[in-house]
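Note that one protein chain of the assembly has been removed; the remaining protein chains are unaltered in position.
In order of appearance the chains are A and B, and numbering begins at 1 in each one.
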Amino acid sequence: MSTATAQIIPPQRKRPLSWKNIGQTILGGYVPLVAATLVVLLPLAWMIISSLKAPGEIVTTELTILPQHPTMQNYVDAATSVPFARFFLNSVIVTSIASVIKCFLAIVTAYALVFVRFPFKRAIFLLILVALMVPPQVSVLPNYILIAGLGGLNTYWGIILPGLGTAFGTFLLRQHFMTLPVSILESAEIDGANHWRRLWQIVFPISVPTIATVALVTIVTEWNDYIWPLIVVDNPNMMTLPVGLTLLSNSDSGSQAWGILMAGAVIVIVPILIIFAALQRYIVAGLTQGSVTG
Amino acid sequence: MSWLDAGGSHAAAEAAEKGDDDGTVHGGPGGPGDGRRGQVKPPRVGTARSSGRSRTGGKYWTPRARREALVFLALALPNIVLIAFFTYRPLFANMYYSTLDWTLGAAQATAIGWGNYVEFFTSSDASTVLGITAVFTLATVGGAMLLGLLVGIALNAKVKGQGFARSAIFAPYVLSGVGVGLVWLFIFDPVYGVLSWILRGFGASSPQWINDPKLALLMVIIVYVWKNLGYCAVIYLAGLQSMPKDLMEAASLDGAGSFRRFISITLPLLSPTTFFILITSLLSSLQAFDIIRIMTRTGNGTNTLIFESYLQAFSTYNRAGYSAAISVVLFVLLLLLTGLQLRFVERKVHYA
Partner (left out) sequence: MSAQFDRRRFMALSGLGLGATALAACSGPNTSGGSGAGSTAATDWSKVKPAAKISFMSSHPGTSQPIEQTLIDAFQSANPNIKVDLITGGSNYEEVAQKFQTAQAGNSVPDVVVASDVWWFRYTLSSTIVPVDDILKAVNDKTNDYNTTLYDDYKYNNSHWAVPYARSTPLFYYNKDHFKAAGVPDRAPKSWDEFAQWAPKIKAANAALPGYANVYQYPALAGYAGWTLQNVLWGYGGGWSKEWDITADSDATVKALQWVQDTIVKDGWAGVSSKDAVSDMTAGAVSSTVSSTGDLVGTIKAAKAKNMNIGVGFLPGGPVSASPVCPTGGAGLVIAKKTSPERQLAAAMFVSFMTNAANTAQFSAATGYMPVRTTADMSSVISKTPEIQVALDQLKVTKSQDYARVFLPGADQEMAKSAAKFMNEKADVKATMTALTATLEGIYNKDVKPKLKS
């Protein structure tokens, strides 16, 4: 990559033809694509390979690339030293409940902001905009105090509730709704369809790709969320995967932990990778939507 | 986290571009070269158009307007209440904490006004932390954008496997920072990491990635660029694909070489995309946390604003008040950036 940069930058305008050639090879060819793909994939491959190695093969200066005696022992150890199956279940529960509610809230709020008459919409809109600028870090302590006071430590609702308000999804959908052709909705209004029916029978069906984007982004965010579940949960039976993963790295036993840690990382990373692979064209299309005009 | 920021500010940029939400439409075809602006934007639905009127005189509300307002509240209120309760309330609580000398865990605290801010800005903390924040932010944003542009261009070529490469390169962006941080920590370990093994193969010894504060910062920057490269690449790709083909063809017929074409036509046309990526990446870099926390547990040369705020409250010092002050500084910084973005975008739109 960096060599490519170095080659492009020095201006040698007298020889456009050779530049064209270089340009085509560097910019248009396989080289950068393959390089970039490798840079991205190799660390992940290393994670998977390492997770299959026996302890003696991992923490060693005499590395062999492939495991000499491939073993699932690290996965077994990860599952027995901490309740990994339970972490997985917790992550699935938290992610699915939170994502469904957040998407629903985003849809109805965005619809209201665009299609329903109300006096203070501009102010509300700005407040939601600013909410996006509040680093999640900032809200940890005050929310902890509140949730702890309500008895929400080590509960699903305690993990889910503070993150439910969704500024991001509301935004993305609002922007999308504003581009919808007005004629369809007007004819529905004349037909006497109320807001609820207009939302779900007209707006929703034609917005599925954008909603899918919001859904995926929400799922990814919830699944990977770390700081809040870390603070609000201390019972291993209620931990989500990213929090549980850090449990595996016990400071006093680092000599054996890496294989188990890599196995844990695989369990955290692979599910979201699968979801992403299945639905990546929505996520990419949705995210890029509008960016070129911004 | 980064998803949230990215998406949000992206939407924010667009929102600002579209003007106020009462339905004013900066419609019409956009400037040359803006593919999307070529579509005529539809005007807003009737109800939205009339809301300007109802704002000026609430007491003249017709029954229908009142019904509309109720519908609005029923739909939007839950979300608004949640945001108010779990984002704004903590924000203000935090501002209040930032005026206290409060040790986390203690039941009592002392009000000290601006004391924490004064301490932060007069001690060496401010220059160190702000310096590290600046280096981290600029390096991650700059690195990811530059590499992202190159990869985006490569992706734009119609070659086999382009779809797979695009997905693969984008994938790290959706992965857990905790998992990714651990994997990279294992790779970077100077004794048994695979990177040190590779370097030994070339006869070099491994740099002290973790012990040397400068290298530690470089290490988290590398990982962060790795994670965000795909995001920049894919957005750039979208920008490239929306570019008018006839313009490029005309330039090509004029005999402009591909490099010159790139510098004098492609880059300028990409500037809205560049600006968008710049802002979203800046915001998400300023809030980057998981990877830094996992890879440099106690913050050795990697104390960005957000991480320093965390360390002050939740690491050895337990200075919750001081920590709150630092996070307020960060919030103000983010707010300024957003304001800047809105202004810039609005002006650009007007002059387009």
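To be clear about the criterion, contacts are C-beta pairs under 8 Å (C-beta built on N, C-alpha and C of every residue); 3 or more make two chains touch, one makes a residue touch a chain.
Every value quoted in this text rests on a predicted model; they were computed, and no experiment measured them.
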Exercise. Out of A:61, A:96 or A:187, which is the one that touches the chain we can't see?
Worked result: A:61
Seminar exercise, completed: Which of B:118, B:138, B:159 or B:191 touches the missing chain? It is B:191
Exercise. Can you name the residues of chain B that touch the chain not displayed here?
Worked result: 93, 96-97, 100-112, 185, 189-192, 196-197, 200, 205, 208-213, 297-298, 300, 314-318, 320
Exercise. For chain A, which residues reach the chain that was dropped from this view?
Worked result: 54-56, 59-62, 81-82, 141-142, 144-149, 151, 153, 231, 234-236, 239, 246-256, 258
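What we mean here is this: only the chains that are shown with their structure count from here on.
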Problem set entry | Separation of mean Cα positions, chain B and chain A [Å, integer] | 14
Exercise. Along chain A, where are the residues that touch chain B in the complex?
Worked result: 1, 4-5, 8, 13, 16-17, 19-20, 22-24, 27-30, 32-34, 36-37, 39-41, 43-44, 46-47, 50, 58-61, 63, 105-106, 108-109, 111-122, 124-125, 127-143, 146, 161-168, 170-172, 174-175, 178-183, 185-186, 189, 195, 217, 220-221, 223-227, 241-242, 245-246, 249, 258, 261-262, 264-265, 268-269, 272-273, 276-277, 280, 283-284, 287-288, 290-294
